[in-house]
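Only one protein chain is missing from this complex, and each of the others stays in its spot.
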Amino acid sequence: MTFWDKLMNIDRRWVYLCIGIVVIIPAIIPFKVPVSTTLEVERIYDFVESCEAGDYIYLGIDYDPSTLAELDPMTYAILNHAFSKDVNVITACLSQFGPAMAELRLTEVAQQYGKESGKDYCFLGYRPYPAITILSMGLDFQVTFPLDYYGVPVDSLEIMQGIRNLQDVKGVISLTAGNVADFWITYGNGRFGFPLALGVTGVMGADYYQYLQSGQIFGLIPGIKGAAEYEVLSGFETTGLRSIPYQTLSHGVILLFIIISNIGYFASKRKKRT
Amino acid sequence: MRKQIPIYFVFGSGIIMIVQYFIPSEESDWLFTYANDWVIVVGIFALALGIWSLLRSEFRKLKDPKERFYAAVLLFGFFIMIFTGLKAENLEAGSLMFDIFENVLIPIQATIFSLLAFYVASAAYRAFRARTVLATILLLTAFIIMARLLPLGPISEVNQYGVAWILAIPNMAAKRAITMGVGLGAIATCIKIILGIERTYLGHD
Amino acid sequence: MGKKMLFMLLLSLLLFAVGNAQTPLEEVLTDTTGPPVPTSPSNVYVEDKPDDDGHGVIVRWDLSPDDGAGMDNVLGYEVYRSDSPDGEYSYVGMAIKGSDEYEDQDDSPIKNGVPNPDFIETEKTYYYKVRSMAAGGIFSEHSEIASGQAIENWFHSGKIGILVGVLIFWSFVVYFIFKARGGKDFYVRPLAGINAVDDAIGRATEMGRPILFVLGTGTAGDIATIAGFTILSRVAKLTAEYQTKILVPVNEPVMMAVAQETVRTAYLEAGRPDIYKPELISYETAMQFPYVAAVNGIMLRERTATNFYMGVFHAESLILAETGNIAGSIQISGTDQISQLPFFIAATDYTLIGEELYAASAYLSKEPILVGTLKAQDWGKAILMLLLLIGAILISANLSFIRDMVTVNI
Partner (left out) sequence: MEFETIIWHGLAAFLTLCIFTFLYKDNPFYKFAERLVAGVAAGYWTMLVFHKLFVDKVYHTMATGQYAYIIPILLGIGMWTRFSKKHSWISRYSIAFYIGISTGVSIPVYMYTYIFRQISATIIPFTSISNVLVVIFVLCALFYFFFSKAHTGAFNIVSKIGIYTLMIGFGAGFGLTVMGRVALLVQRILFLKDYVREVAAFIGG
């Protein structure tokens, strides 16, 4: 067996060993690896970055604890980014089991920046029937949510004095793991035409690139990789970036083995021909 | 004769369920729930057959000195779950059954699932070789998609367009086409079953 | 006088224009006269909600003149309901600006253990009134009262497209069955995965090792599993002829019963009922991954020469296929699960992709009637392709009727 043939016939256990090593090492010694950013995430970052103090954005925390591993980092990164720029954030939750979790995340970050509910941000709470909720928020927040999550009348909130509905905010970002994403596209962007961006789980990611292509959403954060990109761009690092070393190294190992096997294949084919 | 009658039942129940789909009335809703419960109830009783088959084969293995230990392990696992699970509340946290569930079933399942991380690597190494045009396309696409995780500077800049294009266009088209094909194939299979053309699954004497 | 008239005319024109323009200006203008009360909607009427089980009505109205025109301050409509015309009306829901109907529907008489006040009884008259709503909690007068009943429907008109689709496809199948009965032979192109079946069984026979047939982790009622049974029956017949052992481990008891009947019949038809044993089809365990572990064990310990994977597969597809590879088995797979096809393609020798899984039994049986149904599938595809192409061309010209035809809202 020549060297080239050996490249094609590496025992599978060596492959396993390499995968094992690159997964165990970051678990023992945490370290950082650079992350390449993509256009679809950069656009969302640029959008928040372009907001000035006092501008409004709507952030839909439309997931529940079952998918928090992938979507929480996005929530933290975007909230940190927005609050650090003194952007007014309006949030609501369109997922049945999400409001309590969403409120915790929101207040946690808000406190770090000394932001006040009702003044710098507000949490409207949860409503069932996402399609109707999105449609009516497109017309008037007050109609959908007469009271916010804490029971305060929405029209009395200081933050609400400048705006009436979703058409008045600079843009909408929804972080979701379910079909709420489709409702935002059809009823939100489709009906009112406001700029819309989505943060979704990795599995869902592939299905939403078509809307990027068609311009129905201006940005997309797919899964933990997207979350890590946002963390890199905005400089607010949490769990998203921490899980990237495993992924980068293991993908690297797999790609390396594919390259090795093809080098072996072509070299031995050439040798046979000569 | 015995062979023919079940075929009529397949036909009858199949047609009724098709018609039911187009009727929105309450009776029709009830029928749908009822028919689904039929399927569930038949499944509940059939479980006894499965358990019988499993236990009989394991008890036989007890006689084989090489297999004895493993058969005993399986039977031990089975009966301990039966005995600790006799009360309905034992399915909840705080019971021995739940502890076994949490510390035997869950970790083993999760670990078997995680073997896939190794297997995707070995399968990629072995299968993604540019032997034919098809294999090359498969290999290149997978390569581009996986490379999105690597920080390769200018290459990543270009690669991301490839990723977005692949996912939005050919990937989407492939999924749609396969789905439609599956739809036609599945319906044709159902029709063949209902018409009794395909009946080998039903057996005869 | 003339000048004054002209001024008034211009002013009213201006007001009209402002009224139609954006809200801030209008708010400035109307602020002097206090909060503007919108006009009520008119011509309210109630009709049965079609295509339902008799627990829903639709309330319709003409838009308030201030909705999208006039003062343009209507944000939505509130709908109220009562059991009697003079009874107490309770709020049932709202519709947003620009919509002229509201669906009032509830079919659960009891909710959370108490009688549900929103429940709508079949064939009972309900009374409705509607009012418009403006910003700041300002409402118009209630509209006039309208009444109607919910009626149980016997055909879902929205599903007519599906019915037509089923009937057309059904008649294709029946037509080609009759044609095949009349003695017509149909050409089918070869499929690599099917051609490999004979060799794969032959190889196992030569090696004196068993064949493994995995029906997946679905249930016996999944159509892909049923397709798996039909393939199992052809494969089992061949193994009976070759006298090669076939092992069918399953994880669902009904699947076990059906697989036993299938294999038994196949052995009977091959004239070898004597070598059939029900133990060939074994219930390994319930649940996905414990089952996979057990099948892995069978592959390595029984050293199966050929593995078939036909049915519904989930994440276990690659675990099985890689273990089969380690064992050095020839592997033929087929599934309708799009997410698992990549792994079968990469890790098994032959893969039946989606529709090919459903076609396999016809291919293997070579019975003209079954092969005829493949022709029906092809006709179905031809029609789909035609609809797709013409529909896309027409919609490019803003003609949407083909898309509307195939867009079913249930």
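Every chain is named by a letter (A, B and C) in the order it is written, and numbering of its residues begins at 1.
By our rule, a contact is a pair of C-beta atoms (placed from the backbone, for glycine too) under 8 Å apart; a residue touches a chain by one contact, two chains touch by 3 or more.
The model shown is predicted, which means the values in this text are computed figures rather than measured ones.
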Omitted chain's touching partners, listed by label: A, B, C
Among B:L62, B:L75 or B:L152, residue touching the chain not depicted: B:L75
Sole contact to the chain not displayed, among B:W38, B:F59 or B:Y161: B:W38
Residue touching the undisplayed chain, where the options are A:M8, A:V109 or A:I224: A:I224
Residues belonging to chain C that touch the chain removed from view: 159, 161-163, 165-166, 169, 186-189, 220-223, 226, 254, 257-258, 260-261, 284-287, 289-291, 293-294, 296-297, 300-301, 338-339, 341-343, 345-346, 353-356, 359, 374-375, 377-378, 381, 384-385, 387-389, 391-393, 395-396, 398, 402-403, 406-408, 410
Missing-chain contacts mapped onto chain A: 13, 16, 19, 23-24, 27-28, 202-203, 205-206, 213-214, 223-225, 243, 246-247, 250-251, 254
Missing-chain contacts mapped onto chain B: 2, 5-7, 9-18, 20-22, 32, 34-52, 54, 70-71, 73-82, 85-86, 88, 90-91, 97, 99-118, 120, 124, 133-134, 137-146, 149, 166-184, 186-187, 189-191, 193-194, 201-203, 205
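Note that only the chains that are shown with their structure count from here on.
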B-C or A-C - the one linked by more C-beta pairs in contact: B-C
Interchain centroid distance [CA atoms averaged], chain A/chain B, Å: 30
Approximate Å spacing (C-alpha centroids) for the pair chain A, chain C: 28
Distance from chain C to chain B - Cα centre to Cα centre, in angstrom: 18
Shared interface positions of chain B, touching two or more other chains: 120, 122, 124, 126, 128
Contacts with 2+ other chains: residues of chain A: 12
List of chain C residues in touch with chain B within their complex: 51-54, 107, 122, 152-156, 159, 162-163, 166, 169-170, 173-174, 177, 219, 221, 223-224, 226-227, 229-230, 233, 252-254, 256-258, 261-262, 264-266, 268, 278-279, 282-290, 292-293, 315, 318-319, 321-322, 325, 336, 338, 341, 343, 345-347, 353-359, 361, 369-370, 373, 376-377, 380-381, 384
Interface residues, chain B side, partner chain A - complex: 117-118, 120-122, 124-126, 128-131, 139, 142-143, 146-153, 156-157, 160-161, 163-164, 167-169, 171-172
Of chain A, residues touching chain B in the complex: 8, 10, 12, 15-16, 18-20, 23, 33-36, 38-40, 205-207, 209-210, 212-213, 225, 244, 247-248, 250-255, 257-258, 260-262, 265-266
